[in-house]
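Only one protein chain is missing; all other protein chains are in place.
The chains carry the letters A and B, assigned in the order they are written, with residues numbered from 1 in each.
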Amino acid sequence: MTHAVIGHSVKRTDLLDKVTGNAKYVADMPLAGLLHAKMKRSNIAHARIRRIDASAALALPGVKAVLTHENVPRVLHAGSPHPRSASVTCDQYILDDKVRYWGEGVAVVAAISEEIAARAVELIEVEYEPLPAVFTVDDAAAPGAPLIHDREPGGNLVLPPVRIERGDVDKGFATADFILEGVYEGGRPTPAYMEPNVLTCKWDGNGNLTVWISTQTAFMVRGIMAEVLGLPLHKVRVLVDHMGGGFGAKQDLFQSEFLCALLARETRRPVRMEYTREETFLGGRTRHPARVWLRQGFRNDGTITAREAKVVFNSGAYGSHGPGVTNVGTAAMVSLYRCENVRLEGRCVYTNSPIAGAFRGYGVVQTYYALDIQMDEAAAHLGLDPAELKLRNAVREGDIAPSNHPLIGHGLEACIRKGIEATGWAQRRAETRQQQGVIRRGWGVGCEMHGSSAYPGIKEQGNAIIKMNEDGTVVLLTGAAGLGTGAHTALAQIVAEELCIPFDCVSVVHGDTDVVPWDIGAFASHTTYMVGRAAQMAAGEIKTQLLARAAAQMETTPEQLDIANGVIAVRDSPGPTLTVREAVMPRKGLPAAQFVGTATYHPTKSYSFAAHFVEVEVDTETGFITVAQVVPVHDIGKVIHPVAAAGQIEGGIQQGIGHTLYEDYQIDMQTGRSLNANFVDYKMPLAMDMPPIHTILLEAAPDPGGPFGAKGVGEDPIVAIGPAIANAVYDAIGVRFRHYPIRPEQVLQALAARAGEARP
Amino acid sequence: MRAFEYLEPATLAEASALLHRCGGRASVLAGGTDLLVQIKESHRQPAQVINIKKIPGMDVLTFDAVEGLRIGALVTTREVETSDIARRHYASLARAVTDFASIQVRNRATVVGNVCRASPSADTLAPLIADRAQVHLYGLSGSRSMPVESFVTGAGKTALAADELVSRLTVPAPRPHTGKAYLKHGRRVQMELATVGVAVSITVERGQCLDVGIVLAAVGPTPIRAVHAEAMLRGRPVSAGLVLQAAHAAMEDARPISDVRASADYRREMVGVLTRRAIELALQETETH
Partner (left out) sequence: MRQLIALTINGEPRELAVEPHSTLLDALRYDAGLTGTKKGCDVGECGSCTVLMDGKPTNACLVLAPEAHGCTLVTIEGIQPDPDTVHPVQDQFMRCGAAQCGFCTPGFVVMAKALLEENPQPTREEIRFAIAGNICRCTGYTKIIEAIEQTAEALRHAPEATR
């Protein structure tokens, strides 16, 4: 069924300002009297602050205020306080008398220029009393390890272990024909969004605070700032216009928010804090490094009798999204490949390392790397084709998903089948069997599924308010953040489709917590699914009111009327029509209609699926792995905006290639010092490193819970690409890697070990 | 950046006098793509910055079949990258400047600046040394010149006196039947600092290697001439087996360290791989020259 507006790649409303340079990001906004804030960061990973002296800094001309732990409120709070979240970690102070990772903020300065603020930061004297530091989860979880946080459940655990059990695992292993076991490890990629973290705070004379900030979660920022600063919500206004990327990681508070507000209050001037690129590494959020121990029992036909896994996530110095990532990443392992008997355990451990937080994929990147690669290992063990074996085991309609709901549709199966056909898979794999030479090629497949919305961890809701103007045009008020994904365009398309009016009759208002309805924030791939559904419902309300009024004017009943392209007509009848504008506008004696539609949607969960087919090249002399091409096949239900959806997939693939082959944010394992907090040595794949990507979008399993059957897409690509690459490398050189990133040296060492040579 | 005094001399003499007056606390600004980063990251905190881009005559890139290539101090890496002469007669240098940073950076960064920065991973040094380039210095007590090979004295260190600047580089005219190649090892295709670099210049007549220069970058504090590898090839008939031996010999000449980019072992192994590949490439080039 073709639709009038959705399913078409309409011109996005936000792009004109972006391509002309007119889009204003927080650092672009001029404000009279603006002060600049800089943070002093620790050069030690674990220490008590014995003495901190800001007098020299305060004496520097141009410095207006300095804050240390001695003069900020001491309020324990959660770094990522998602309201109604299943578990939230309250382990942060604005500034503490202890530092827990190298680079943690210990003081801030506000001055008339960034340069003076930076100089003042150098003049602050700090005396540290070193504490023993632990950088690995094994060291941190060992009995007697130094405690990084003195809080429940103790033992440097962020939360009590997550335990999930289904069926009878022991019986499952007993009936297995063979068992595979392995340890799979994930390194430390970071989101590396192009716009460094930034915010500006300003108070007015009545104690109202305005915050301009690059964040994905404006209402969360409002909520926690109000709480910590002791303000009611209507006195805190958070504004988000354009923001330069987040990928999940701008869903936290970074110390800077409170500090900026406090500096602004003390100096009575607006204060802006803009991170340097280095600070986005030091003070930002990374993905959780992880270790997954996975053991599965298989029958000789490759189906799974039992699955047991223990996952350990490295939280870094604070809890941030530890509970969410642990829950979601661990729970995901009940699914993807069918298994009735499952026993899972997930832990999250504090270490004196950079803070791990939310990042696209949210624990599932790590656990599905293990799950998919082990399925590939089973295929190799049995001499079966891995795509066929994954198809055989793929979850299907009715299976209980990690959210405890039955899955809708056969999305994953459709993706795998399509990819097999589109790539000529059997032929590709036959070709890689026979090859000689220094450069070896290989093909691999990786599968994934990901839920739209953070249910059940967070009982989310999507809200929408729509007003129809007296000329029939429409304004959608939404709290959904503008990450740059094209979400607002998709929401406008949904509204236009539901109301049967042209796309350019809909405008979207967002980004002002005083105006738009409450929204949980843009993450968990839920904006299209959840807010889109709410927008559709609200549009439905408007449509009802509109048709009632039109019916009165047309002397018929609403049930007889249809709208198409902004024109209302009696069904199956030639005769006078009414435009939407005519229906609502004021007439002599009749006021204009005041139509407002509101909706709140409490979703459960929908799952999107993907199978990525990847060709790699391995240079067996240098160990370099290059991705030669990617054929990502995605089922996302009804596609609202094909170009925007493909854009999400291609971008996620870039990040996933980075995770698997290039990126790792490293620290010195003796001191905790950052080693590569810059773009020279934190290597993201660039334009010349990226392969051609031939995206295939399937509408195989629309979800009636989503608007017109649409589901999310943001996180799926980054989950599927990693194992696909690792599996392709196995096809190319017969070496099985169970970790990321895979370094060239490791490729050479593995090849040498396999050839039995001693290394020179 | 920390404040500094900004100066724009109009002549070399003026620049030299300023450097002398500033007593070692000044930095010379040509392209600025290294200096500004060093200042921002607090590796250098000059009290004065001396912009030499107003001095005439230093932006000249010329070639003469007898005298060879002349690269003025203000000639950018982008100019060398896009020079037909450089690509034809100095292919290793042309390759080195092409694989260097980004176009945006290359529009500013100078070859002489790269030489004077003398970073262990510098890209231009190995090809220049393999081609026996000379650096020409100007100071209060006059001009002098020396091989680039002697000019670089340590990691980030050169033979420049406090009052001296480099006015130009000269590179001898290539001999007939000479092929040149530069291979840089970096994880990504562009925007990389070399983990290993190998420059080769080889002259072959009737299958006999008349002369060869093999210089390694990023595997020591300064570029390393792989003398053992060179000795293996010079005066001998060239064969695949000999090339392989030379590549292995180069591995022994290398003195790599381990850092966040790569381990010493891996770098050493890559010296072997890249030396072999660079010699093979250079040999192919001899056939067209």
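Note that contacts are C-beta pairs under 8 Å (C-beta built on N, C-alpha and C of every residue); 3 or more make two chains touch, one makes a residue touch a chain.
Remember, predicted model here, so these are calculated numbers, not experimental data.
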#### Entry: Which residue of A:K24, A:R48 or A:H381 touches the chain not shown here
A:K24
#### Entry: Residue among A:R277, A:R392 or A:R673 that touches the chain left out of view
A:R277
#### Entry: Options A:L60, A:V567 or A:L686, residue touching the unrepresented chain
A:L686
### Task
In the full complex, which bits of subunit B touch the chain not displayed? Write them out.
1-6, 8, 29, 32-33, 36-37, 40-41, 49, 51, 53, 78, 101-105, 107-108, 189-191
### Task
Spell out, residue by residue, where the missing chain touches subunit A.
9, 11-12, 14-25, 27-28, 30, 115, 191-196, 242-245, 247, 274, 276-277, 483-486, 643-644, 646-647, 650-655, 678-680, 684, 686-688, 690, 692-693
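The working rule: only the chains that are shown with their structure count from here on.
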## Note on the structure
Whole-angstrom distance, CA centroid of subunit A to CA centroid of subunit B, is 44
### Query
Inside the complex, what are the residues of subunit B that reach subunit A?
1-3, 185, 187-191, 193, 251, 260-263, 265-266, 268-270, 273
### Message
Under the stated contact criterion, what part of subunit A meets subunit B in this complex?
### Response
115, 119, 621-624, 662, 666, 675-676, 680-681, 683, 685-686, 688-689, 744-745, 748, 759-760
